[in-house]
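For this view, one protein chain was removed and the others were kept in their places.
Note that the chains take the letters A and B in the order they are written out, and that residue 1 is the start of every chain.
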Amino acid sequence: MSASHATTAGSAGAHAGTQDAAQRELRHHFVDMQQQSNTASLGMWLFLVTEVMFFGGMFCAYLIYRLMYFKDFAAASQSINVSWGAANTAILLISSFTMAMAVRCAQLGKQKLLVVFLLFTMLFGAAFLGVKAKEYYDKYEEKHVPGVNFEFKGGLLGHPEYVVNQQHAQMFFSIYFAMTGMHALHMIIGLGLMAYLIIASMRGKFDTSYYTPVENIGLYWHFVDVVWIYLFPLLYLISRTKG
Amino acid sequence: MSENEHHIVPVKLYMLIGGTLLFFTWVTYAVSKIDLGPLNTVVALCIATFKATLVVLIFMHVKYTSEKLTKAVIISAIFFLGLLLTLSLADFGTRNWL
Partner (left out) sequence: MATAVMPEQRTNYLNAEHGVKSWLLTTDHKRIALLYMVSVTFFFFIGGVYALLIRLELLTPAGDLVQADTYNRLFSGHGIVMVFFFLIPVVPAILGNFLVPIMIGAKDLAFPRINLLSWYLYIIAGMMVIHVLLTGGVDTGWTFYTPYSTAFASPKVVETGLAVFINGFSSIFTGLNFIVTIHRMRAPGMTWSRLPLFIWANYATSLIMVLGTPVIAITLVLLVLERVFHLGIFDPKLGGDPLLFQHLFWFYSHPAVYIMILPSMGIMSELIACFSRKRIFGFQFVALSSVAIAVLGFLVWAHHMFVAGMSVYAALIFSFLTFFIGVPSAIKVFNWTATMYKGSVTYETPMLYAFGFIGLFTIGGLTGLFLATLGIDIHVTDTYFVVAHFHYVMVGGVVMGYLGGLHFWWPKITGRMYPEGLGKLAALIGFIGFNLTFFPQFILGYVGMPRRYYQYPPEFQMLNVLSTAGATILGVGYLFPLVYLIWSLKYGEVASDNPWNAAGLEWKTTSPPPTFNFHEDPVVDFEAYNYDELKEIPRER
């Protein structure tokens, strides 16, 4: 089972033997693929820790200003379309499901199905971004983009007498764009990583002995999903009632 | 991390989790339409945390790893983020006290 067996290009299943990928991909400073794979995993988890702290700074800003300017934040939040937000949440959750399925296919050596699930993940990811673009455009039309043409004309549900403070509403939108923008940037990077995985899979790079990048990029994608799981209620659902 | 290479999660479980996540997204949306006062936020965040936990445990295979380090890493992230949020609140939350 030597590495010189040429893998029939891109075909499903590693005809040349299940140890090929691991032998081929083993780097010189590791004892074996197990060590290399465990190392790569820990590296990705630690990277996700840095991402938690990175987004965390913005969550901190959000928290402080929400407490300080609750009513204005509520009014601003009510002006963003919760249906699109909920739809996007569903889209991203489904893409997480397809990503998990993709990793499972990699574990089982199902090359073709791996590519299919990766494609679906990309599709849903792109759909998310499409919806986001629409939402951003709507905000632009309504003049809710800080620093560009900001003018908040909305009110607070159930409190017709309340005059929304322009600056505080703008604060909400600054944070909204910063957080969803940063999240979208991470999704775009995720799509790029997904494309790499698809190309690599089609070239027969992965088999049951080696699929570390699929696993770790999967972790990254799930993390981006988790960030959105929190962003949705925090940004869209501050107050949706007349209370 | 060392174990989840070998543990294959059944498709049915993935589908169950996926379905649960979608269901609770709908729940979050529906509950937000009911006026619970300050509890709205609490409920929304609890549901979000429940969803996040499912993603982390099942989709990210943390439930199936025997590696304690993974869990330590996740808990540290949550802890230090908590520190940032809580101690900042120690300032902003008490400004009006004097």
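As a convention for this text, a contact is a pair of C-beta atoms (placed from the backbone, for glycine too) under 8 Å apart; a residue touches a chain by one contact, two chains touch by 3 or more.
Bear in mind that the values here come from a model prediction, so they are computed numbers and not experimental data.
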Of A:A22, A:V49 or A:I80, the one touching the omitted chain in the full complex: A:V49
Full-complex contact with the absent chain, from A:G109, A:P146 or A:G190: A:P146
Sole residue of A:L26, A:L119 or A:A178 that reaches the chain not shown, by the stated touch rule: A:A178
Contact footprint on subunit B, counting only the chain that is left out: 69, 76-77, 80, 83-84, 87-88, 90-95, 97-98
Residue numbers in subunit A that touch the chain omitted from display: 28-30, 35, 38-39, 42-43, 46-47, 49-58, 60-61, 64, 68-69, 146-148, 165, 167-168, 170-171, 174-175, 178, 182
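Methods note: only the chains that are shown with their structure count from here on.
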Residue ranges of subunit B touching subunit A (in the complex, touch as defined): 1-2, 4-5, 8-9, 11, 14-15, 17-18, 21-22, 25-26, 28-29, 32-37, 40-41, 44-45, 47-48, 51-52, 55-56, 58-60, 67, 69-70, 73-74, 76-78, 80-81, 84-85, 88-89, 92-93
Partner subunit B, residues of subunit A touching it in the complex: 34, 37-38, 41-42, 45-46, 48-49, 52-53, 56-57, 59-60, 63-64, 67-68, 82, 86, 89-90, 93-94, 96-97, 99-101, 104, 107-108, 215, 218-219, 222-223, 225-226, 229-230, 232-234, 237-243
